[in-house]
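First, the structure itself, so that you have it in front of you.
Only a single protein chain was left out; the remaining protein chains are all shown in position.
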Amino acid sequence: MTIALLLIALVILGAAAAAMLSRNLIHSALLLVGAWAGIAAFYLWAGAEFVAFAQALVYVGAVSMVVLFAVLLTRQGATSAPVEFASWRRAVLGLVVAGGVMGVLFGSIMGSPLDVRLPAPPTGISVQQLGLLMMGPYAPALLIVGVLLTVALLGAIVIAAVDKPEDTP
Amino acid sequence: MTLSAQHLWLIPVLPLAAAGLGALTPRGGRTLAAGATILTMAGSLLLSCLALAGALTDPSAHQVFNFAWFDLGTGPLRLGLLLDPLTAFMCVMVTFVGLLIFIFSTGYMKEDANAKQFFCFLSLFAAAMLGLLVANSLLLLFVCWELVGLASYLLIGFWFHKPSAAAAAKKAFITTRIGDLGFLIGLVWLQDAQGTLLFYDNGAGLLESAALAQLAQLLPCGLAASTAIGLLLFCGAVGKSGQFPLHVWLPDAMEGPTPVSALIHAATMVAAGVFLMARVFPLMTADQALAGLPVHALTVVAFIGAITALMGALIAVAQNDIKRILAFSTVSQLGYMMLAIGVGSWVAAIFHLLTHAFFKALLFLGAGSVIHAAHHEQDIRRLGGLRGKMRTTFVTFAIGMMALAGVPFLFSGFWSKEAILHAAHSWEVSHLPLYAGLTAVVLTAFYMTRLVAEVFFGAPRSEAASHAHENGPAITVPLVLLAVGAVLLGFLGTPAFPWLQARLLGETAVHGHSLLEGSGLMMLSILLVAVGLGAGWALYGRRLRTQAEAPDPLAVRAPGVIAALANRLGLDELYAATVGRLTFGFADFSALLEIFAWDGAIRFLARLGEFTGLVSRENDEGALNEGFDAASRGLRGTGLAYSKAQTGDAHGYLRSLALGFVLLLILVILGGSR
Amino acid sequence: MSPLQFCLLLSSLLFCLGLLGALARSNTILVLLGIELMLNAANLNLIAFWRYGPHPAIGTGVIFVLFTIAVAAAEAAVGLAFVIAVHRHRRSVRLQEASQLKG
Partner (left out) sequence: MSPATDHYLERAPLVLRDWIVDLFPATLQWLVHNLITIAVILTVFGLFFAFTTIAERKLLARLQNRLGPNRSGLPWWKNGPKLWGLTQPFADAVKALTKEDVVPAAADKVLHFLAPVLIVAFSLLGFAVLPFGRHLIPVELDAALLYFFAAGAATELAIFMAGWGSRNKYSLLAAMRALAQLISYELPLLLSVVPVVMVVGTLSTKDIAAAQGGWTFGFLPHWHVFTPWGLAAFLIFLVATLAESNRSPFDLPEAESELIAGHLTEYSGFKYALFFMAEYFGLTALSGLGVTLFLGGWQAPCAFLEFIPSWLWFMGKLAGMIVFFIWVRGTLLRLRIDQLTRLSWKFLVPLALLNLGNGAFWALTPDWTGPLALARWGISTAIVVVPFFLLGRRLTAGQAPRSYRYAPS
């Protein structure tokens, strides 16, 4: 495996870990954006150009904005309250569970015979082919996803919009 | 650059688009609607000219473009477009006259509130009419035929707030529908007999020798199929073209706005019947060779045409409404065309159709100009003295009148009428149609003279007439153009150089013969025209009417006849008494049946249902409910017990989810290792 | 250790990080972000298998990832909208405080 992959992995994991641990919401959001960018880089490395740019466009461009807006809309004062026992307990439980999952995953990955030979140098897939796939065998799925996105965005607007005085509890 | 049959669909589609646009524009958008209507019509005119050029490159060929509409049981149902000189000439005529009339309407409907709707309807009509012309399939033709009827209905009833208009619209719709019923039956019969409705399908079409030979077989009922089918189709033509006995709707249709009368009920739509006959002419003549028939299809056509021509002219003499006079003259002219078809010269019929379209549209628009100027005063007795006030209208109207009356040599009506009379003369079956035609010539000249004398000469006999003045260019320019057409068009088909007839018959060479041959008949008809004009002038011109209430000089001489003619030989009353009465009687009968027979039965069933419902409700409450209650109580208990697990703590859920995943994976791994 | 294995390890680590965030953090937004991370880890897997699978010429993995991204975006939008709505009603974004829905 190449150095590039190693670097990418380090960026992704580092950014993600820092994001999950940081006390400052904005920082963790921005760090997560970094992690997403790293994932896009990984896709590039793997030769999936289109997916990489899509990932960048969707996550770095759009989702990050939604997240940041949400953070700013739901901010309450300085986020430096002392951590009470309940959340310590939750953190420990979470660590235990996550560790368990990780152990199982590692075990299964290491235990399974995955030493496949490398296929010939990464033959990326051209946008042309992707488009043909999208419009050919996967056209129904594409349509459904389109409808899903529309419905989801409308729903999001309806949910987040300031509701009329009469139906506030 | 010519238009081939493949692109013919563009011609009707353009006005259709205009109609759609008009339907979408808000009520106020009259300028938009009118502009779209006129522009698209101009486009169609251009395309039609291209199509004409394309058709004249090889007049004898029938260029067709057939396509499958949808699959119907055994085979596809095929429609098609047809381009031959007949279609091309008709298209050019319809688009040209239509364009002029649209322009005229912009002036005529200026004050109307929902003129936008009017233009929308006009476009719809134009689209349907053009579709009818380019159709290569009897089915497509029928569809457009009905659409034309619908547009006519909408436009006659355009001023639906007038009860008379609404009634007239209804009458027109129902009367034509009676004829269309025959048309539909004939169509179904054809489909059943031949399996196709295409006219020309290089060899397999209806109007091609194979099918015709098959249709011309003698049926057991002693009648050729083609005869019966032809007569059924003729029913449709009778209804649409206002032939006797279904002519009654046409005069009433004059309730619509005058441009509508000009376009639909004089120039184009009513001519559709004649066009249909000309189109299926091979079918009509299929039985000619057959001996031993009681009657040939064409004979019926000829006599119906003759009767209509004569009767229309007669009734027109005694009318007083300017538009009704023109309407009855339209009836009689259509009779002429049918007569020509019947005596076997469909070319003459089409020639007369084209010329008639021009001068009759001209006459109607002239009448419209008068009516518009005279604040909707339509009674010729109350008009008068407009000659000086409305110079352009008078001159153009006079030209149209002379064309209609058939004043010799200069005017188009003369040549086309001559063609018809010659054809009738050379018909060997009978000469009665010829005599009817000749009589109609006299009458036509007579009542047109009367009309002009009453309207334009003498002194104005009402407020409105005395204040009338010439209209704007939007109204006068179309008049002038149409007048030019009404004069020039005749020279396309003079006996000396019958270019039009030759092209229609698909010949490229034009061999005319001298004017003098058969000139006896021509002299006779010229004489008759002179007689008609003279009589008209003698009765109405010399001693001009002075006040509106003065009695009609003719009515003074022969009151009985004139009264009978004035209420149109009582045909309307006759129909009301017979057909109408019958219909009402049947309606009452079925109403009684409804009330007493069916209603009672239904009531009984309802009672039965109520009773069973009562019974079942009793045992329901008694027996079943208890058991259900118990069961649901148990369910509620268990549900409560389980719902304790739902703590509402999302973290908890997620945690248990992950743990479950871990356990599953461990099981899988163990299973895999064993 | 083959590159495929490395990629899988990477994605599983990322997955567990996301899970940890979703489990440990009390701020709903962060929980959502953790879930996003898990989704991304899954995508990572798909791409890895497509890249090292028997026929990389068939773009199934790529298409799958694209659809997942779309769905993830929709999920983020709706989820954050919920967060905002909840915050408007009961001035808090702490997940454990939104717990009326219980038996």
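Per-chain residue numbering starts at 1, and chain names A, B and C are given in the order in which the chains are listed.
Heads up, the rule we're going with is that a contact is a pair of C-beta atoms (placed from the backbone, for glycine too) under 8 Å apart; a residue touches a chain by one contact, two chains touch by 3 or more.
Remember, predicted model here, so these are calculated numbers, not experimental data.
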Partners of the unshown chain among those that are drawn: A, B
Hidden-chain contact residue, picked from the options A:Leu5, A:Ile26 or A:Leu114: A:Ile26
Touching the absent chain when the full complex is considered, from A:Ala54, A:Ala70, A:Ala98 or A:Leu133: A:Ala54
Touch residues of chain B, complete complex, unshown partner: 1, 3, 7, 10, 47, 50
Contacts of chain A with the absent chain, listed as residue ranges: 26, 30, 33, 49-50, 53-54, 56-57, 60-62, 64-65, 68-69, 72, 124, 126-128
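The definition used in the following text is that only the chains that are shown with their structure count from here on.
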Centre distance in Å when chain B and chain C are each reduced to the mean of their C-alpha atoms: 68
For chain A, residues contacting two or more additional chains: 90, 93-94, 97-98, 101, 105
For chain C, residues contacting two or more additional chains: 19, 22-23, 96
Residues on chain A engaged by chain B in the complex (per definition of touch): 90, 93-94, 97-98, 100-101, 104-105, 107-108, 111
Interfacial residue positions of chain C with respect to chain A in the complex: 2-10, 12-27, 29-30, 33-34, 36-37, 40, 43-44, 47-48, 50-52, 54, 56-57, 59, 62-63, 65-67, 69-78, 80-85, 87-89, 91-93, 96
Contact set on chain C toward chain B in their complex: 19, 22-23, 31, 95-96, 98-103
